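A single protein chain has been removed from this complex, and every other one stays in its place.
Letters are used for the chains, namely A and B, taken in the order the chains are written, and counting of residues starts over at 1 for each.
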Amino acid sequence: MTQSAGLLIQLSHIKKRGVDDWLCLFLSGLMGLTVLLLLLIVAFLILEAWPAIHGDGWRQFLRSDGWYPLEGKLGLLPMFWASIAVGVGALLVALPFGLGSAVFIAYYAPKVIGKPFAGVITLLAGVPSVVFGLWGLTELVPLVNQWHPPGASLFTAIIVLAIMILPTISLTSYSALLALPTQLQLNSAALALSKKTMVVGVLIPAAWRGITVGVLLAIARALGETLAVLMVAGNVVQMPTGLFEPVRVLTANIALEMAYATDNHRAALFASGLMLMFVVFLIALGASKLSKKEMSPI
Amino acid sequence: MINRLFTLLIWGLASCVLFAFGWLMVDVLVQGVPMLSLDFLTSDPIRSGRAGGIYPIIVSTFLILGVALTIVLPIGLGSAIWLCEFSNKDSKIVSTIRLSLDVLAGVPSIVFGLFGYAFFCGFLELGFSILSGGLTLACMMLPILIRTTEAGLAAVPNEWRRAGAALGLSRTTLLWRVLIPYAAPAITAGLLLSIGRATAETAALIFTSGYVDRMPESLADSGRSLAVHIYDLSMNVVGGDKAAYGSALVLIMFIVSINLLANALSESWMQKRVSRQ
Partner (left out) sequence: MKQTPKISNTYTLGSVEQGAECCEPIPHFSIRDLAVSYNQKTVLSNVSLDVYKGCITALIGPSGCGKSSFLSTLNRLSDMVPGAKVTGTIEFEGQSTLANNYDVESLRTKVGMIFQNPNPFPLTIRKNLELPLRERGIKKKSVLESKITSALKEVGLWDEVKDRLNVSALSLSGGQQQRLCIARALVLEPSVLLMDEPCSALDPISSGVVEDMIRRLAGRYTIIIVTHNLAQARRLANYAAFFWMKERVGKLIEFGQCQPLFESPQHSLTAAYVSGERG
């Protein structure tokens, strides 16, 4: 009995070793595929953008005589600034509302309101961007048009984008607030702080890391959004000088011209894609530095 | 006094959010619901979608998703399991891979669209096709899926890994019998969320799976996804707004149910984790 059990153990052991090794090999193969794919994506984008950026070709994007690809004028600056304006504007609008609604759910709403409200925010997070675009185009643009024609403008884009990124800010801020130790609230209450002082002076500063990560994610989303902005911003290539002037952002430019661009023009579009990727890289780097919570098993 | 004003401000901000959401939803419902009928879901679009239904578009959407999932599921789950259970956490390569995945998860979808257009449609000569679109979506979903799956696995308590090793269980057994079943709701929730994102995707598909709104005959055929359909109707088709809202309602209903399912799953999972302690 003992002997046969021992034999069994050894036999199954040999078999099992194999299983583990095979699984590891198989999985690392899949991981390898992933890595290859990542490299392929980056390499291919660089390859396609190469004609426009090699040497000091990239300087042509900085020229100030505008974007007339058919004449070989490839100044990206107006669209770059438009992207920044739309992104920053949307963030400025969304931040108070996002943070406010996070504080609302966490500390102000009665339970019967708070939970459904959080549900609404989650729902909002799931609405496809093209639906925001559709809504902006058919509702907001005509409205703004009555007020400040032509309607499709920097302003409209900011509003639509702000509503889109609001859930991101709100949900991450909320979970950052939720993660705070309850001790903090008890202590503040023990010091007889007013609720406002507690929220503004203690809780929000304590959760700033999480909130900042949320803000960074929101910026990344805002800069990368394409169609919703394209649908409501008017898409005229010009420096964003007035709030109610139409603008064209980098992403929209790619979507609008990719289909027919050739040669240097096409390369310039890929270069602007690379540029977006680089900005996102910086943002992701920042976010990962901030949320350095190691979750390594074993 | 200031305290009262602040309370008022918070309620005000929250109501504004609710108002914006309500506006959007009422708009979609009021304009979308009258369009919704069995006929709308099961007939072909007529005159660029101004009339008729969205049947081929629904089919194309699911085909594109199907292609993407076929690719992304094995690669994504496999990579995530390797990262979480087999990789050496301290190695430079692994942390570089992680960071790259984070970056890629945040890359604008239009950039994936650029890549797909140049690589799948152009370089691999797949043209505007469901295959190109699905593969592009797969690239987009991959980093998200890997990271959510990995997070799900990483949240499984380490003590079970230790217990398993102390009992001489193989990693395969431990994974299959203990870790994956336990993390399954979280993994599924992550999968559902990335399906939701893929379904909502427009920018990555416009120049990869194409515009054609008839029924695709094969995966090499062009097919228009629901999100692209909405975009096209509202931007390029005069008088397409009604149908656009109808399609938007269908799309939202699909994504919302997927997200609700994902939420329910991860909530029940959280409950399980809490009650364990």
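The rule is short, and it goes like this: a residue touches a chain if its C-beta (ideal position, glycine included) is under 8 Å from a C-beta of that chain, and two chains touch if they have at least 3 such contacts.
On a predicted model such as this, the values are computed, not experimentally measured, just so you know.
Enquirer: Per the definition of touch given earlier, which of B:99, B:178, B:212 or B:260 contacts the omitted chain?
Expert: With B:99, B:178, B:212 or B:260 as choices, the missing chain is touched by B:178.
Enquirer: From the list B:62, B:86 or B:160, pick the residue that touches the absent chain.
Expert: Among B:62, B:86 or B:160, only B:160 touches the chain that is not shown.
Enquirer: Just checking the interface: what residues of chain B touch the absent partner chain?
Expert: Looking at chain B, the ones touching the missing chain are residues 88-90, 157, 159-170, 173, 177-178, 181-182, 272, 275-276.
Just so it is clear, only the chains that are shown with their structure count from here on.
Enquirer: Could you state the distance in Å from the CA-based centre of chain A to that of chain B?
Expert: 15
Enquirer: Would you pull the chain A residues touching chain B in the complex into a rising list?
Expert: That would be residues 16-17, 19-20, 23-24, 26-31, 33-35, 37-38, 40-41, 44-45, 48, 96-97, 100-101, 103-104, 108-109, 117, 120-135, 137-139, 163, 166, 170, 194-197, 199-200, 217, 220-221, 223-227, 231, 251, 254-255, 258-259, 269-270, 273, 276-277, 280-281, 283-285, 287-288, 295-298 of chain A.
Enquirer: Okay, in this complex, where on chain B does chain A touch?
Expert: 2-3, 6-7, 9-14, 16-18, 20-21, 23-24, 27-28, 74-76, 78-79, 81-87, 89, 97, 99-115, 117-119, 123, 139, 142-143, 146, 151, 153-156, 158, 161-162, 170-173, 175, 196, 199-203, 206-207, 227-228, 230-231, 234-235, 241, 244-245, 248, 251-252, 255-256, 259, 263
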